[in-house]
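The structure appears below as structure tokens.
All protein chains but one are shown at their positions in the complex.
Up next, chain A:
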Amino acid sequence: MSGAGGKIGVTAPMLELRDVARAFPVRDALGRSKGAVRAVDGVSLSVPRGSVLAIVGESGCGKSTLGRLALRLIEPDSGSILFEGEDLRSLSAAALRARRRDMQLIFQDPFASLDPRMTVEQAVAEPLRLHGIVPRAKERDRVAELLSRVGLRPELARRWPHEFSGGQRQRIAIARALASGPKLIVGDEPVSALDVSVQAQVINLLQDLIRELGLTFVLISHDLGVVRHIADRVAVMYLGRIVEEGPAAEVFGNPKHPYTRALLAAVPGQGRGAAALLEGDVPSPINPPSGCRFRTRCPHAEAICAEQVPPLADHGHRAACHLQHQLPPAIARHERDAGGERLKRLQAFFSDQRTGE
């Protein structure tokens, strides 16, 4: 699978976003422009080969838009998207389609992401056929292989999506995403539409796949319990911007940004004393606050926060906060992992179960 990227492909990160921005125009009832929702506003991120980056944030913070921008499913207004060092924005429509073989998307709602008029076999075979991956005669075998890889019986291939449960459908969607042998997969809340017990199974599956296939994975999620278990790095988004990014252990263990702290404090069992819970709603992204966008809800905000946009460093554990070195110490260490306990137990339960088979 390697080497296809050519000259710069080997050293470049799998995916790199440079100052990517996208705004959606808002119109009133008469079609007059009323400004724009700045869904993603100047995001730079780098996802090294074989790593898992999680993008977390409240709903509406632009994380799904960011995921689609990363695959150029939505056109950015500015910035560049480098996939294996190659700018996706410089590709023609046909070249981009051919490139999609290497980058796939898993959707949140498995009841909506499968074409209701295609059997499982047709759906999973589609990427094979689009990119000419296996000869037609071998298609069926390959589909059976993929289905058993995601834990579905290959005999179910002739069935229609409506005959499956949510968890099974998500497995089908995962099989379809794997079919073309991608290098990068973006999972847009891949488990949040599923029952809790099924969530644990699908997370197990994703973890296994990431490890065994050496996938680079971008996990978009609001569930910090899930993120903690899969991610190598975490990026926290607020109103279209990254406010904190770094190795997962550091972001969870020593959150620098007040918003990250508030998010962590909102996880049940996470020790509420460490940071106040957020009040109020996210401000309108049509007219975001000046300076630091979080200042309107930040308990620590000072005058400077309204005046200057806090810069975000390039490397390491970085946070966009003027006051990051003056804030009180973060959450006490012993409480750090409490939020993921339930998920951990569930995952362990299903792991034990499968060794019995």
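By our rule, a residue touches a chain if its C-beta (ideal position, glycine included) is under 8 Å from a C-beta of that chain, and two chains touch if they have at least 3 such contacts; residues count from 1.
Just so we're on the same page, contacts and distances are computed from a predicted model.
Taking the options "ABC transporter permease", "DNA-binding protein", "FAD-dependent oxidoreductase" or "Twin-arginine translocation pathway signal" in turn, only "ABC transporter permease" matches the UniProt protein name of the chain that is not displayed. Although one chain is not drawn, the whole complex shows that of A:11, A:90 or A:148 it is A:148 that touches it. Screening A:46, A:65, A:168 or A:216 against the full complex identifies A:168 as the residue touching the chain left out.
Although one chain is not drawn, the whole complex shows that of A:22, A:49, A:100 or A:183 it is A:100 that touches it. Within the full complex, the residue among A:205, A:219, A:234 or A:292 touching the omitted chain is A:205.
Interface residues of chain A with the unshown chain, by the touch rule above, are 71, 73, 94, 97-98, 100-101, 104-105, 107, 109, 112-120, 126-127, 130-131, 148-153, 155-156, 158-160, 162-164, 167-168, 171, 173, 176, 180, 201, 204-205, 208, 212, 350, 353-354, 357.
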